[in-house]
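All protein chains but one are shown at their positions in the complex.
What follows is chain A.
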Amino acid sequence: MPGLPLAVSGLRLAFAGADVIDLPSLAIAPGTMTVLSGASGSGKSTLLYLLSGLLRPDAGSIAWAGTDIALLGESRRDRWRRKEAGFIFQNFHLIEEMSPLDNVLVPIWLDSFSANAKRRRALDLLRQLDVPAERDSVAKLSRGQQQRVAIARALSGNPSIIFADEPTASLDAAAGETVAAILQRLAREDGRTVVVATHDPALKVLADQSLLLDHGKREPAP
């Protein structure tokens, strides 16, 4: 699945009269990993939500391969996300009452009644990520394994773009390195566009592009 290029221009989002995001331009090439970094409250998660269409900007465009998602209505943005994007979160946000396999199939159920056709792919993803698929609940897995289930879930719809919000923040160093390596592989080997909001220096090292934010504005790299 080749990734999609991103072109952002004049992006602005204000809250209570103050700009929380002010980004004149940003370009991301497919097959790369871009890291959004900055201190807490710098706006990196907000920018990630804007780029994924979860938030709508007050001004500007967010064009993924020419599709300006800032102009799309809610239902079309939902459909775009289902088709093009996968999401990874700091706290994994898996459904504990489900098995690893069923968690991976969740994005499929958002679109189709039956996930049977995608079951093989889900199992392959879990195997590739070294997660025991047969467990009856993801709660019984280690935190590293849970994050890998979350990665498999993000990949189950075979998306072009992966958004990751602090994907290593709640993992130990070893598990964090594994996840960082997987994200890098998704960009470099699979050709997907990977956008990561993180504090983790290890991810910054692996990134093709790094964007440092301060109060929603781009800061020059140190």
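By definition in this document, a contact is a pair of C-beta atoms (placed from the backbone, for glycine too) under 8 Å apart; a residue touches a chain by one contact, two chains touch by 3 or more; residues count from 1.
Convention: contacts and distances are computed from a predicted model.
Protein name for the hidden chain, per its UniProt entry and selected from "Electron transfer flavoprotein subunit beta", "phosphoenolpyruvate--glycerone phosphotransferase", "ABC3 transporter permease C-terminal domain-containing protein" or "ABC transmembrane type-1 domain-containing protein": "ABC3 transporter permease C-terminal domain-containing protein".
Annotation: of A:Leu11, A:Leu55 or A:Ala70, A:Leu55 touches the absent chain (contact as defined above). The residue touching the chain not shown here, chosen from A:Ala14, A:Ala29, A:Ala65 or A:Val106, is A:Val106.
Residue-wise, the contact with the chain that is not shown comes from A:Ser114, picked out of A:Ser25, A:Ser114 or A:Ser142.
Summary of contacts with the chain left out: across A:Arg79, A:Arg143, A:Arg188 or A:His215, the touching residue is A:Arg79. Seen from chain A, the chain kept out of the figure touches residues 45-46, 49, 52, 54-55, 74-75, 78-83, 85-87, 89, 93, 95-98, 102, 105-107, 109-115, 153, 157, 165.
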